[in-house]
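The complex is shown incomplete by one protein chain, all other protein chains being positioned as in the whole.
Now for chain A:
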Amino acid sequence: MSQMSTHYPDATRIETVNRHTLAIVVDNEPGVLARIAGLFSGRGYNIESLTVTETEHEAHISRITIVTTGTDSIIEQIKSQLGRLVPVHRVVDLTLTGDAVERELCLVKVVGKGDHRVEAMRLASAFGARTLDATLTSFVYELTGSTEEVERFIKLMTAVGLVEVSRTGVAAMARGAEGM
């Protein structure tokens, strides 16, 4: 630590905004999601995606996965503000623990005939999407993949008659043998 260092921000430094995926283990009690969502809106943080379900029924424990963006100091604040909530057991920043596996599931409905229909089928098989429903004029596909993959898929489908999308948001887990 140097003697007279200052805490003035550097004149032209612009802090970069990064995307982080947080895994939050909480008591599955009423209002816990409202607490977390309210914390983000109340303090002006971003939520890009949020998923939640009970993961241990017996213990009433849920896992919430949030994808958020912010500067390093905002991300640090988000994590400690989350940690302060009484029903929150743990907050793990999967982005910092190394490259986590992140997946989301999307359902898309495409409607069309002729070339569009053929192209939709080709794209679906190129992405490895599953066909969940088909009529003479429509398909419902299921695709599981990274957010980027899902987004590319949806963009392409838009050109061939996409009428509806439903996405789960990101589920994520750290790689390797260690559990959370």
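List of remarks:
The rule we apply is simple: contacts are C-beta pairs under 8 Å (C-beta built on N, C-alpha and C of every residue); 3 or more make two chains touch, one makes a residue touch a chain; residues count from 1.
In this section, contacts and distances are computed from a predicted model.
In the listed set "Rieske domain-containing protein", "Hydrocarbon reductase", "Acetolactate synthase" or "Nitrogen fixation protein NifU", the entry agreeing with the UniProt name of the missing subunit chain is "Acetolactate synthase".
Note on the undisplayed chain: of the listed residues A:35, A:116 or A:152, the one touching it is A:35. Checked against the full complex, the one of A:56, A:76, A:133 or A:164 touching the unshown chain is A:76.
Touch with the hidden chain on the side of chain A covers residues 1, 3-9, 27, 30-31, 34-35, 38-39, 42, 73, 76-77, 80-81, 83-87, 89.
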